[in-house]
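Every protein chain of the complex appears in place save one, which is left out.
A and B are the chain letters, set down in written order, and residue numbers restart from 1 in every chain.
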Amino acid sequence: MPFADTSPHEDYTAAVERVAGRALGVLMDVEGTVVPAGFAPADPRLADPHDPDADLPGLRVLGSDAFAPHVLRGTPLPADQAEAAARAFSLFPPDTLGASPETAWIITWRDWATARTLTRFGLALDVPLPGDGAQVADATTWQAWSVRMAQLSSLALPGLDGPIHAAARRNADSLARGVVRAMLRRDYRTAARIARWLALLAADGVDSPLELDPLLRHVRLFGGGSTRTVLDTRIAQHVTGLEES
Amino acid sequence: MLTQDIRQSAPVTPTQAGTVATLMIEEETTISDAPLFVPEDIGAGLLLLGLLLSPKPPKER
Partner (left out) sequence: MTGGLVRGDVLKTAHTIGSRALRWLQDNARFGPLPTHTVVDFNDRDSAYKPLGEIALAGSLVLREGVAGPGDLAAARALIDYAWGQFRNGDFLYERQVRHPLMTDPLETYAHFVRAGIRHERMDRLLVHLSELRSVHAIEMMPNRRLAVANASRVAGLARRPDWPALAADSWLGRTPEPWVIDWMTAYNMTHAVFHITDWGAHPELLPVEIRDYLRVWLPVWVDVWAEVAQYDLVGELLIVDACLAEPVCDAQGWQTLAAAQRPNGLLPRDADPVDEDPERAFKDHEHTAVVAVVAGTVTLARSLGTAPAATLG
């Protein structure tokens, strides 16, 4: 890891894209990393193939999304992946991320989802206990609420349940409005994340006023070159059981 | 436990940790790119001859 305290945003984003591509490969049952068709492969200068830690920020950021494909497809998590996950958490412990009080609870919930997902592969992570989810239970506008839910999208996986999920089930229309708002603002990252919740609700049989399949396809075609976004749409599709190319 | 096998890594800086948090939390885009008037709409507007309360095309967009 570099020591100079310059912003590593570009390097870390590239790491997220690499890890997302690998997860996508697992989900789509393809050997190796998937780079969605038509997207430029990650700039090789950004990834040092000899740095075993280069992907750790990506693993730490994606959390449960990096491992969800193994859960969804029922494939084992390779030992090196499990070890890397643990190292990512030890390199970036939850209490050092420096999130503001307004957002720290989001990280706590995401880490909870990651820990719960890794439990399935026999890996224990020491993460703080999340609260009661009051932040998504307050009365607020559907606009702000749906963005919060986007930030919690890595919780939207089968097998995870809690107060955040209960809030999602109670507010299917707000999620649907939120995803349409994000689509029209052409904020496809946010749209894909909210769609994750709609997919989970669809799998649970909760009625939604939206047809998800064309929306996910649209995000993939219009959403720019983010592998992370494609991963979100593919997880969503897998969760609803809508599988197509 | 796997945690006992962890190799030592260099400690991260606050900026690096903050970047991870930013990428995890991902705020929505600050600027909306919602659809606006495009000159092609004038053509559509002309097809609507006499459409009352149809918009007047803005200038030079």
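Everything below uses one rule, namely that a contact is a pair of C-beta atoms (placed from the backbone, for glycine too) under 8 Å apart; a residue touches a chain by one contact, two chains touch by 3 or more.
Predicted model, so just to flag it, every value in this text is computed and none were measured.
K.L.:
Identify the residue among A:7, A:75, A:119 or A:140 that touches the chain left out of the display.
P.N.:
Hidden-chain contact among the options goes to A:140.
K.L.:
Just to verify: which one of A:171, A:190, A:227 or A:240 makes contact with the chain not shown?
P.N.:
A:171
K.L.:
Could you pull out which residues of chain A are in touch with the chain that's been left out?
P.N.:
139-143, 145, 171, 173-174, 176-177, 179-181, 183-185, 191, 209-211, 214-215, 218
K.L.:
Please identify, in ascending order, the residues of chain B that touch the omitted chain?
P.N.:
32, 34-38, 41, 44-59
As a working rule, only the chains that are shown with their structure count from here on.
K.L.:
Chain A to chain B: how many Å between their CA centres?
P.N.:
18
K.L.:
Can you name the residues of chain A that touch chain B in the complex?
P.N.:
Checking each residue of chain A against chain B gives 1, 3, 5-9, 12-13, 16, 53, 56-57, 60-61, 63, 82-83, 86-87, 90-92, 96-99, 103, 106-107, 110, 123-126, 147, 150-151, 182, 184-187, 189-190, 193.
K.L.:
Across the complex, what residues on chain B touch chain A?
P.N.:
Those residues of chain B that touch chain A are 1-3, 5-7, 9-10, 12-29, 32-35.
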